[in-house]
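Excluded from the complex is one protein chain; the other protein chains are retained at their positions.
And then subunit A:
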Amino acid sequence: MRPFAYVDERDVAGAAAAVHAAPGAMFLAGGTTLVDLMRQGVLAPDLLVDVHRLPLGDIELDDRRARIGACVRNAQLAEHPELRARWPVVGEALLSGMSPQLRNMSTVAGNILQRTRCSYYRDGHSPCNKRVPGSGCAAIGGHDRDHAILGAGPRCIAVFPSDLATALAILDAIVYTRRGDGGARRLPFDGFHLAPGDTPERETILDHGELVTHLELPTLAIARCSHYFKVGDRSSYSFALASAAVALDLERGIVRDARIALGGVATRPWRCPDAEQALRGKPAELSSFRAAADVALAGAVAGRHNGFKIDLARHVLVRALTELAARPR
């Protein structure tokens, strides 16, 4: 691990300013991604600004919204009783991944900013445009079993792995930030993560030194009827090969509205508006769910070893919708 300086910040503006002022600085929260990648030599900040003691550790709920501090632990969020009732997909997504130890350490902001599990990115030496811009992509044409079938580009096919982010994608979530120059931003979650395009090293629209301070979930009637279903190599403590976050508004067996996002298969949280549209007005039954899943995966592109994900994701989405529609309400 490369040597670095460490500062413990107690002030939000001070933390953002400290990282903003140093090009090689990074924020440290739970450290579960960052410390691992520093040990691998993948990330090599020369300054860590510790933000885990900032006053951003509370969940505030009222009729209009949930306001979730950036430093809330993923375990706290997963176990919050009222949150689980109003946005069940959030807790289900969190409990579907990570070990309890990791959920106790890692923060919600760290979760939506976590790095890809692409083994070529994480090995620290293969060509990787995300790690070393312009160096190429060893995953394209390589061992791409775990890689993206949606949203991939000619420079990067790495999957964005967050289960939480997949759930947030169907909830109209808002990300609040504090910038290093003292400003603040309110960013819709849709558009927060970037497609790899020509700059796969840039994963979100955050600027250097811009600190996530809160996530907001607006109250949504449809979110009460929401669900997360995931398939990975193990049934516990593994990343998704394919997952689906879904919400349904049903009236007498007819889908009035639907929300759908896929995880484990795309380069960023992958909302499926066309599949949602395909479900509206249809009976909540297997044939409708299958048709919607075909629409969701219509644009999927297989590489050498990940073609199975197209079928898997289709089945995962149908299963998620079927389980949710069968729930007593």
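In the analysis below, a contact is a pair of C-beta atoms (placed from the backbone, for glycine too) under 8 Å apart; a residue touches a chain by one contact, two chains touch by 3 or more; residues count from 1.
Just so it is clear, contacts and distances are computed from a predicted model.
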Chain not displayed: protein name in its UniProt record ("Sulfur carrier protein", "Phosphoribosylformylglycinamidine synthase subunit PurS", "(2Fe-2S)-binding protein" or "Branched-chain amino acid ABC transporter permease"): "(2Fe-2S)-binding protein"
Statement: Where A:Ala13, A:Val35 or A:Val132 are the choices, the one touching the absent chain is A:Val35
Query: Where does subunit A touch the missing chain, residue by residue?
result: 1, 3-6, 8, 28, 31-32, 35-36, 39, 48, 50, 52-53, 75, 98-102, 104-105, 236-237
